[in-house]
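All protein chains but one are shown in place.
For chain A:
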Amino acid sequence: MLDTLLPVLLFTALALAALGAVRRVRLWRQGRSSSVPVLKGLLRVPRRYLVDLHHVVERDKYISHTHVATAGGFVLAALLAIVVHGFGLQSAMLGWVLLAATTSMFIGSLLVAKRRRPPPSRLSKGPWMRLPKSLMAFSIGMFVVTLPTAGILPEGVFQQGLGWIAALVLAAIIVWGLGEMFFGMTWGGPMKHAFAGALHLAWHRRPERFSDKTGGEHRSTGLKALRLDEPDAKLGVETPADFTWNQLLGFDACVQCGRCEAMCPAFAAGQPLNPKKLIQDMVVGMAGGSDARYYGSPYPGKPVGEHAGSPFGPIVAREGTSLVDAETLWSCTTCRACVEECPMMIEHVDAIVDMRRFLTLEHGNTPNKGAEVLDNLIATDNPGGFDPGSRLHWAADLNLPLMADKKEADVLLWLGDGVFDMRNQRTLRAFISVMRAAGVDFAVLGNEERDSGDVARRLGDEATFQTLARRNIKTLAQYRFSRIVTCDPHSFHVLKNEYGELGTSETPATYHVQHHSTYISELVSANKLSFKAWKGGSVTYHDPCYLGRYNGEYEAPRDVLKALGIEIKEMARSGYRSRCCGGGGGAPITDIPGKQRIPDMRMEDVRDTGADLVAVGCPQCTAMLEGVVEPRAEIKDIAELVADALVIDAPVGKADSTRAAPALALEETS
């Protein structure tokens, strides 16, 4: 009986799966167009899966081993089952391989089951609790039916007496297994992640994220420019169908592992955001319906089941509720911790900014101080609304060389809007004294500099971002410099990664941009600086999101601190897992309330190391962390630490040393 039943079952399941696949593809194709290399992408799936995706999965050794055993076993078992039981190729050898594959899968499914006992809060329950059992059903079922093929049980054992009953039970188990593994894969079961995930890897919107054999950095973090040249086009994403189809495909690939949720600072602070739920909501919207069948952690403070959406309905309602509330979108600090952590390589931040764009550009609904900041950026080129002619007032005594006078310099020092902030002015002063001590040929733009556009862009105001960026690009095009150095990781990121797309053939906007820590580290390696021995207390280092996760610079700041003789007491969450200070993405401007504040949590991380001082490299981080009430560790920018340790009369670079000296003397007394 099984001999006839098995192929029928297998091929029915496959046919249903194919039908489901067509349906699923049609759901994705509701999205906007986006061109991808279809075949090439498919051919790259194995490498992207085995190298890039595995690289992320491997951060959790347990699940990585589990997944290799389960998924590897399943893929092999499924293929062989089709050959052996579907087409009836009775080869004992294949039978043995099939037995091995199902065994591996079975062991994997035991590990999956163990992981969920009890399930950690970041994992989804509901159908996901069934998955380990379904995996076992498939592997056990396939194992047993293959025993005769491998010659372990006599042929025809399932055809007489008790065998019949065994066969019936077996058939039921196999139906269950096939149902989950084949049918569920394309009809929205937990296994959907495998089907959508593979295609998502093939047609990812940021192919640059994946490595190739040439090595090198594979990072793609700059937001993509919104085209503003068609006046009638809707700006940003209003409905799920306004995402590109491969974004929708990406959302559908989510395996609900909750790694993003575990890393999200806004979620931890009790703000109404959970990146995992957000991605699931996009899936709900794409298919149409309510979020009632979501079995993971909700947005803090927002019970599940009260929101619903449809592919062509608004995601955020102007009044009342629809799929997602606006404050969910405005809670995000764009720290990218979720993206960094996501094993399915889903791009949460892109999606959030896409939706923010619609709210700002079409609804004019940037919350709290948002509208005011954007108005200031439009009118005065800085978020604080300060007189744009007063950018250099803080440096009246520093005699900074202006690009307008010099026309060229080795280093263009990008000061950023921190010039209007008294705290940040101390950092800038420190960095300038370091550059002068090293005899660096530098110049600033002074009043010609404008806000980099970072905040405007994260607040969804792409128009203002592009205006600011284009004006900066035009200014920069007038001067010759070999690199731009800045103390602000946000300016660093946009100048380095987001201006390029807006350059033209006459004014290309590809610059060699460095963060001041990188530059100082180069100066140190070139022996341009000498330091006194470090006498302070213990130090920890806070990685700014826009330097670390956005740009992969984890080493230079640590090297500089090491050169100062500091031994860093690392926080539990540092490097690529650094926790955001809460200052990115315009979050302090939109200021969505939560249960606690993100900077407080970060200072708690600092406290756990017992460090007396936390070294930072970003004006936002400085402001956010210093805003935490005392007692707490002291906060100092790397530039300040370096400037404090400088030994000035050591041999410095020849070129500028004579000119630099008087200004330095001035600073020393100031």
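Some observations on this one:
Criterion: a residue touches a chain if its C-beta (ideal position, glycine included) is under 8 Å from a C-beta of that chain, and two chains touch if they have at least 3 such contacts; residues count from 1.
What we mean here is this: contacts and distances are computed from a predicted model.
Within the choices "ABC transporter permease component", "Dihydropyrimidine dehydrogenase", "Tryptophan 2-monooxygenase" or "Electron transfer flavoprotein subunit beta", the name that UniProt assigns to the complex's undisplayed chain is "Electron transfer flavoprotein subunit beta".
If you put the hidden chain back, the residue from A:363, A:569 or A:632 that touches it is A:363. The chain that is not drawn here is touched, among residues A:385, A:500 or A:627, by A:385. When the full complex is taken into account, the listed residue touching the unshown chain is A:461, out of A:448, A:461, A:498 or A:640. Check A:68, A:147, A:175 or A:371 against the missing chain and you find that the one touching it is A:371. As for the chain not pictured, it touches chain A at residues 231-232, 234-235, 360-366, 370-371, 374-375, 378-380, 385-388, 461, 463-464.
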